[in-house]
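Missing here is one protein chain; the remaining ones are kept as they sit in the complex.
Each chain gets a letter, A, B and C, in the order it is written, and its residues are counted from 1.
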Amino acid sequence: MSALLHVDGVSKYFAMGGLLSRTQTAAVRDANFRLEQGTPEIFTIVGESGSGKTTLARMILGLETPTEGEIRYKGNPISGLSFGAARRAFMTDVQPVFQNPFEAFNPLKRVDRYIESTAKVFRGITARADLDAAMDEALASVGLSLAEVRGRYPHELSGGQLQRAAIARALVCKPKVLIADEPVSMVDASLRMAIVNLLRTLRDDLGVSVIYITHDLATAYYISDRIMIMQKGRVVEMGAARQVLDDPQHPYSRLLKASVLSVTDAGQGNLEPARDLMEASRTALEHADASRLVEQGEGRLVRMAG
Amino acid sequence: MRAYLIFALKRLLQLAVVVFAGVSAAFVVAHFSPISPIETIIGRVAGQSSFSPTAVESLRQTLTELFGYDQPLTQQYLNFWSRFVRGDLGPSLIAFPTPAMELVMRALPWTVGLLTVAIIMAWLLGNILGGLAGYYQNNRPLKAFGIVAIGIQPIPYYIIAFLLVIIFGYLWPVLPISGGFAMAVRPAWSFDFIFSVLHHAILPALSLVLAGIGTWFLGMRALVSNIVTEDYVTYAELGGVNRGTIVMGYVTRNALIPQLTALAMALGGIFSGTIITEQVFSYPGLGTLLIRAVNGGDTGLVLAVSCVSVIAVASAIFIIDLLHPLLDPRVKVG
Amino acid sequence: MQVERDEIYGIAGESSSGKTSFIKVLAAAIRPPLRVVGGSVEYNFAGQRIDSTKASEAEIKAIRWRHLSYIMQGSMSVLNPVRRIEKTFGDFARSPLGLDCRAFRERIEEHLDHLKLPKSVLRAYPHELSGGMRQRVTIGLATVCRPEFMIADEPTTALDVVVQKDVLSLLRNVQKEMGASIVFVTHDMSVHANIADRIGIIYAGRLVEEGPTRTLFTEPKHPYTAHLVASLPVIGDTRPRPSLEGRPPSLADPPQGCRFHPRCPLAIDRCKREVPPLETVGTRHRSACWRAQEVEPLVRPEATVAGAGA
Partner (left out) sequence: MLTTFRDLFRYNIEFRIGVVLVSLIVIFSCLSFFSPYVPEQIYTVIPDQPPSLEHWFGTNSRGQDLFWNLTFAFRNTLVFGLIVAVLSRIISIVVGMTAGYLSGWVDRGLMFVNDIFVALPIFPILILFYFVLRNDLDTYTLALIMACLGWPFDARLIRSVGLGLRHREFTRQAIFAGMSPAKIMFEEHLPYVMPIIFSTAMANMIWSIGFEVTLGVLGFTNLNVPTIGTTLYWANNHSAMVVGTWWWVIIPVILIILTFIGLFLLAVSMNEHIDPRSRLRRMGGGNG
């Protein structure tokens, strides 16, 4: 099998401070993973704020250049494609969905403007009827219709509708990979599952691979095929989602799981923080420089000392 | 402390660049003058009075060096800088043979004094009143002051000074409208002299305060009326914190930070306003000197005033910038 | 609704459901253009009754912080950015506590120590602390006078999961120890599940259901609650989760009758015309639905998991 997307030893350092007192912080350190061609999956990157998950997503989208390593799409490195045809071809295949649906569209412009622009630029459609057909098809796949969206301004749609319109915008150019950065964290609870379920439909029905970036282990467990857990820029554990979350190995993964507020024992007031796991994950972070990812079989990787 | 020093050093670098750019610009503008100044000036000086040939020769030499048409451009530029650093821009023309720099240095304290007093008064008064007006939005006198401020604020310095001259010079002549001190008083550290200086400074200072206070008042009022809706103010009110503490420690304290930045940004403009005002009141500062120099065709003096102005303003901005981190703990020093 | 002593009452609702306005009423923080149209909020502090919608400024000021304190949303913006934590403590707690400088300082240090916060935070500015630290400081600030009643508005929303759990547990412990009551507002049902004793669900400005936490999660009697509870995914459970269609109504122009009817799968004609009253449907359990008895949990909790939790 050939790789669709290959993140190969990618690190990103940000320079802090000015000319005289420059320090470097690593947002992402040596991240490796690949999505295969022909097998669409939901690949989840989990981490808290500051874990580097968003930076990694930005690098995959080509918005940020890795300091080390390389990201290849269908074998071609994506860095350096800032403008031009190659960049356009890449953007046709890899599309983003952002966090805040209320911010996803310019409040002063109509929503369909973006869907139309995507269809025009990336699929080269020019005829009015073809454009409408392409837009309607994309909107239908997210449970909306062109009639509902055409001529509407963002404030006329609900958060759930906007997020679906944003996904439709990405789908209009028939991408292979969708990068969804916290797509439901700003959506109201009653509308949230509609979006999450939609991501699953995209994988199953349209064959789109989704890189789902989240801090929420519960939805990750619910929809992901594979999962990658990041702590302060480092991948600490990776593997099949159910397997990893049912039985996390790395102390940090275990801490994250232990910190999820369970609803199954509602009303029990079970709030004791897992102090021992906090300590263990802190220790693991301190010794992270001398650790490496160890293969555990079935594609499962766990960061271990030594 | 070390971080602060690094921060200060960086600002110093910025100051140096501004001074360099400003002085260079002055040189370039003077250099590309279509008028050839040297012989015109020599001719005028020599024709008007009977100076000693050596003085005339020294003037010719200075001017040749300053404008230095006999040398390559880079050399002229370097010469200009070396003279500038030594503080020697040649003798002035209007008060020949007093060095131009000496005239500038004599005028500088007047301008700086007037400017400092006027800025501090306008800034403090405007901010205090504006802060109160922003917090007590239904207070009638403060509302009325706001309307007056909107009326006065856009009037340029010159017109305000001019109006004051009309009022206190012609309609109700109670204050001196010209000069830095009375002719009859000798400059000394005497009560009479100081009183006379203060007396003469009232109108110029008043016109500067009038021109400036509206800006600060309106700016502060807008800022404060925003800050009172901030969470930390709401929270303090919910917490039953003292009114006085909220107004001073929460609202005003936070609003002062952007107002200080605004002061640094406005300084160039205020300086221009000051020298315009000086000219109207014949105040013995840089402004009056500059106009005299222009009317007298005194290139060296015009250059000296321009360059010193650039340095003065840039240094003042530098000092305000240094205060900034002391007022705002969030500014990253370093 | 009533909030008892020594309990945490959770208020859940989506964005623009009116929960923020509601707690403003509780906190006596209503300012124009907002206006209390009717009703009253009665507190019973140390035997004294006070109605926060009618009490004078001075009366309110007298109970503030001593009896009634707040933990606000967004820990970054509730602390004055140019004031050291120490001074902020002084501003809020100095006069209610009525202690002299030394004793006050000792009291605060003791209190912080109790909350497992280092003394050094007193010398810090808010921006120098992490999000979790800041939230702990605001909890410290709200509890230093040992008030009887606290209002907590989304206190953990911006925090990461690990820190969130830590902060919640701190809040819970402080509350238990002081025997205070807390009205806890958040949209996150999983937070409610773990901290609240009872929960009130607000939809489009109305209280639609109220009951003990466990009951609401296992036997919701309002279709909206049923959806909210069912849409929460659980680790170890991959059954499909239902989602709710439509959008929350605008408060300026709410639908006639039951405000939930346009989105409700159980809606009947009556729901479109008549507003359902809040009626008792079980022990301390009330619901505003014409068909409350027919509401079933949409996803049955797995017996084993529920058993393990009990």
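As a convention for this text, a residue touches a chain if its C-beta (ideal position, glycine included) is under 8 Å from a C-beta of that chain, and two chains touch if they have at least 3 such contacts.
For clarity, every value in this text was computed on a predicted model and none was experimentally measured.
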item	value
Among shown chains, those touching the left-out chain	A, B
Which of B:G214, B:G249 or B:P284 contacts the chain that the document leaves out	B:G214
Residue of B:S92, B:N127, B:Q153 or B:S196 in touch with the missing chain, whole complex considered	B:Q153
Absent-chain contact - pick from A:L63, A:A86, A:A140 or A:V294	A:L63
Contacting the left-out chain in the complete assembly, out of B:V197, B:A222, B:I257 or B:L322	B:A222
Selected from A:R34, A:K74 or A:R88 as touching the chain missing from the view	A:R88
Residues in chain B touching the chain absent from view	14, 17-18, 21-22, 25-26, 29-30, 32-35, 150-151, 153-159, 162-163, 166, 169-170, 211-212, 214-216, 218-219, 222-223, 225-226, 258, 262, 265-269, 271-273, 275-276, 279, 290-291, 294, 299, 302-303, 305-306, 309-310, 312-314, 317
Interface with the unshown chain - residue positions in chain A	61, 63, 88, 91, 95-96, 98-100, 103-109, 114-115, 117-118, 120-122, 166, 169-170
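The definition used in the following text is that only the chains that are shown with their structure count from here on.
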item	value
Centroid-based (C-alpha) most distant chain relative to chain C	B
Chain B and chain C: spacing of chain centres that average the CA atoms, whole Å	56
Per-residue overlap in chain C, given as positions that touch at least 2 other chains	none
Junction residues of chain A, two or more chains touched	none
Of all residues in chain B, those that touch chain C in their complex	230-232, 234-242, 245, 249-250, 253-254, 257, 327-330
Residue ranges of chain A in contact with chain C within the complex	48-49, 158-161, 188-194, 196-197, 215, 217-219, 221-222, 242, 245-246, 255-257, 259-273, 278
Interfacial residue positions of chain C with respect to chain A in the complex	14-15, 160-162, 164-166, 168-169, 172, 187-197, 212-218, 224, 227-229, 231-236, 238, 240-248, 263, 301-302, 305-306, 308-310
